[in-house]
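Quick one: the structure is below, questions incoming.
The other protein chains are all here in position, but one chain of the complex has been omitted.
The block that comes next holds chain A.
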């Protein structure tokens, strides 16, 4: 028990968790609404898309480096999926088909990232920045994408709810969309692959030390390429989920989502230098930032101070993680084994 506790105290996730607990208590005391069932459901709903993005960001950081193209991949692949669904008359099929189409396009875009990064050994930040603006140009310039309604199959999927709660006191309800299940499924798959398969361990190995990984027999280029392809697929799922949840396709609302997600996973203990980062941390970091940005009105903080607050949380959280990083430098190798 003591050993377990000692180990826990060494992890960044633990401190993020502490911040979350303290913050939620503060919000509860100030507003009396935080632990209401409808508020919790709202919070989970808001977390769905950012936490899907967080997997993309995590995989990229752990194996290669930053990937900032996922919001635009999400936007473009969802657009293509909707267009294909509409034009091939697939509105009456299952929502699953549209998602598969989206994932297909997402993977292609991810493969483009992966190809350039792996083949020419360019820094991933620059490449993904470039492809982001490329995709954005294609979406808004070449296709002239506009806001549009969803095809019937997705609209039906969006209307279906997983859980509906009603707050007995205020009479306000809230529903959790089905996309929540997609997010859970993604996390379970990612967990199993990262921790229980050789390829998954390879992802960490490649990011930790490329040369050692190669000598240990991992296919460094293959793994990195694969990561970006998978990222494209996940981004597509996130993009379609966003459309499903707002019941409309909104092409301009995707861009710019990457920064808060990256902040969230760094908060959650992912190292920018690669090789270290956990799914648990991703979820906690995303939860913290979603909680902060969704509770400031409950706290009655004025619009002008809200941004100051969010900025402060990011800096404090990252500082905790940085201090941890200094302390944990000696134990780096051990930590690496314990990741995820």
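In the analysis below, a contact is a pair of C-beta atoms (placed from the backbone, for glycine too) under 8 Å apart; a residue touches a chain by one contact, two chains touch by 3 or more; residues count from 1.
Basically, contacts and distances are computed from a predicted model.
Novice: Pick from "Sulfate adenylyltransferase subunit 2", "Monosaccharide ABC transporter substrate-binding protein (CUT2 family)", "Cytochrome c biogenesis protein" or "Transport permease protein" the UniProt protein name of the chain that isn't shown here.
Specialist: "Monosaccharide ABC transporter substrate-binding protein (CUT2 family)"
Novice: Can you work out which residue in A:145, A:190 or A:236 touches the chain that's missing from view?
Specialist: A:145
Novice: Just one of A:155, A:199, A:220 or A:245 touches the chain that is missing; which is it?
Specialist: A:245
Novice: Check each of A:94, A:133 or A:212 against the chain that is not shown and name the one that touches it.
Specialist: A:133
Novice: Touching the absent chain: which residues on chain A qualify?
Specialist: On the side of chain A, residues 31, 33, 36, 38-39, 42, 46, 133, 136-137, 140-141, 144-147, 170-175, 242, 245-248, 250-253, 255-256, 294-295, 297-298, 300, 302-304, 306 touch the unshown chain.
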